[in-house]
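In this view, the complex is presented without one of its protein chains, the others remaining in place.
Presenting subunit A:
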Amino acid sequence: MKYLLRKVMLYVFIAWAALTMNFLIPRLMPGDPVALLVERLSGRIDPAAMDAIAESYGLTDAPLHVQYWDYLTSLAAGDLGLSIGFFPVPVSEIVLGALPWTIGLVGITTVISFLIGTGLGVVLAWRRGSRTDHLLPALTFLNAVPYFWMALILVLILSVNLGWFPVSHAYEPGLVPGWDWEFISSVLYHGILPAITIILASFAGWVLSMRNMTVTVLGEDYVTMAEAKGLPKRMVLVNYAARNAILPSVTGFALSLGAVVGGSMLTEVIFNYPGVGYTLFEAVQNQDFPLMQGLFLIISLAVIAANLVADVVYVFLDPRTRQEG
């Protein structure tokens, strides 16, 4: 359990680092962006909003460490400040409204894409040298396709030309959100195209890394021994090769997840999907700094949490991490 404890400590530190970055970025960016913003906005928005901005960005005379302390205490109270674009709605309220959409869309599609990708990667590794190798260049291409471009193409073909799916939004505009079938079915229907986009754009990466890892593992003695034992192919492949080859995929989860999250955010923008990515896009366009920062923070924390989950899974997969002492 020492392994897990060390990991938890690392993530706590990373979370702290993300909080601190969030605090420092607006204060240390060259060109004093906040002062410029205040200048630009003065007279155009509510004076109360101006005060709120000035306060949350340290346009006060308080020294940095006092500001930092204030920042941490208000964070601890769940206070992320007030949005400028939607003044005076608290940032936390907007963030909490956007989060379920993203977790639903990106969470589910990431899991599906990981499962499809690793499964296919194992199969391609086993059949290496056969005709399935010709799939590799296509997968490499798919892996390099930008998410948002994939979304544009799919919209063009499946929505505009064929009319199978709606072009944007998470549900039929005008519906009142609630746990009724009409709303849920509308959410599912609107979710299909964004989900297909994210899966298509991300699964090839898992395939390629899993294939390479499995090919490497297939040369190990334990796989040869499993084969010599007369075990059926499937057993050799799953219990011996894949079971070992998946370990680096799980430890490398952080790196892959970053790319998926980034790409999914752009996908949300294209579909006007009311998740975290789309909201962040809006916040940047409105120069809604408090909202921008609140969203950055929540995305970072969610990714850190996902990494922690991956590490817990890793402990189950690799007995060596369970060693005492």
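What we mean here is this: a contact is a pair of C-beta atoms (placed from the backbone, for glycine too) under 8 Å apart; a residue touches a chain by one contact, two chains touch by 3 or more; residues count from 1.
The criterion applied here is as follows: contacts and distances are computed from a predicted model.
Q: Determine which name in "NRAMP family divalent metal transporter", "Stage V sporulation protein AD", "Putative D,D-dipeptide transport ATP-binding protein DdpD" or "GntR family transcriptional regulator" the UniProt entry assigns to the undisplayed chain of the complex.
A: Per the UniProt record, the undisplayed chain of the complex is "Putative D,D-dipeptide transport ATP-binding protein DdpD".
Q: Which residue, A:W101, A:Y171, A:W206 or A:F281, contacts the hidden chain when the whole complex is considered?
A: Touching the chain that is not displayed is residue A:F281.
Q: Can you list where subunit A touches the absent chain?
A: 10-11, 13-14, 17-18, 21, 25-26, 29-33, 36, 126-130, 136-137, 140-146, 148-150, 152-153, 155-156, 160-161, 167, 212, 215-216, 218-222, 224-232, 235, 239-240, 243-244, 247, 254-255, 257-259, 261-263, 265-266, 269-270, 280-281, 283-285, 287, 289, 292-293, 295-296, 299-300, 303-304, 307, 317-320, 323
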